[in-house]
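This view holds just a subset of the chains, kept in their places.
As written, the chain order gives the labels A and B, with residue 1 at the start of each chain.
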Amino acid sequence: MSKTILITGGARSGKSVIAETMTLGFGKTATYIATADSSDAEMTARIAAHKSRRKAQWTTVEAPLDLAGSLRNTEGKGPRLVDCLTLWLSNLMLSGHDWQAAGRDLAARLPRQSDPVVIVTNEVGGGIVPDNPLAREFRDAAGLLNQWIAEVADEVYLAVAGLPLKVK
Amino acid sequence: MSKTILITGGARSGKSVIAETMTLGFGKTATYIATADSSDAEMTARIAAHKSRRKAQWTTVEAPLDLAGSLRNTEGKGPRLVDCLTLWLSNLMLSGHDWQAAGRDLAARLPRQSDPVVIVTNEVGGGIVPDNPLAREFRDAAGLLNQWIAEVADEVYLAVAGLPLKVK
């Protein structure tokens, strides 16, 4: 009955629009779970752009860290869109949380949801190995987290130039 | 009657060779619209390699900025290959042009062409978020431009290790 969909892709590959369309395919109204921590101007501008695209059909919930709590609180209220996993990971790492435990917990939690969950994430491992050790650590973590969620997802898509390419 | 094909992919993923083959599938002779601004040595070497691969069947036209004009001038002369969109975008941004207006204009113009247009572009958003704000701006712009052109394209391919993976 539940359905988990993972949409991955590079920056500006059209992931969010694809995910919004898929989420609204599950119901007339939906919850937008924003993991962004709106602390810098660039990010604030991006969030504003996302918001302007979302109509009255959407209820927005902020979950920079407690994604599990947000899923629990929105159960029974229709489909959820989580945008995005990579920012959530970044928030967990920067605040010293155990991202591996949180990621494993999320993967275990998703198949038990009764309402659909569409999740946006990023491909960050397709470039040259970064000089910066923290950047390497982050891209390794992001790749692992994507694998854990893809494993439990019912469908996985790679966004390419705004188009969803089905991977699972 | 017209056909627009977009070939995207990472650096050295074999996009140009795939695009050349597809373009010559539309006719015995074709026009190569080069957007490269041959101002540095590395780029000049790349262009020379491209040229050496192109046989007598090809007529080369340079269009670092005025892609619309080049499309207009080559209409009725057989298929065109535009290589590549990302360099065109870079030239527009570096010279202070309104790349959004130019990109939207190109997207509107492509479906009205009578001769086929095969376009090469780059995936630049698959790595770690760049430190450099200009690099972030460029990759955002490149991603959006790719989406606009993919939306009007009849076919879209992702080049992987020299092989075309059909996305649309």
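What we mean here is this: contacts are C-beta pairs under 8 Å (C-beta built on N, C-alpha and C of every residue); 3 or more make two chains touch, one makes a residue touch a chain.
Just so we're clear, the structure is a prediction, and the values are computed from it rather than from any experiment.
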Checklist outcome for this item: With 2 of the identical chains in place, the whole complex in this file holds a copy count of 3
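Rule of thumb we're sticking to: only the chains that are shown with their structure count from here on.
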Item to check | Whole-Å separation of chain centres (CA-atom averages), chain A against chain B | outcome: 31
Checklist entry - Of all residues in chain B, which touch chain A in the complex? => result 6, 8, 10, 121, 123-129, 133, 136, 139-140, 142-144, 146-147, 149-151, 156, 158, 165, 167-168
Item to check | For the chain A and chain B complex, residues of the former touching the latter | outcome: 9-14, 42, 123-128, 130, 135, 138-139, 160-163, 165
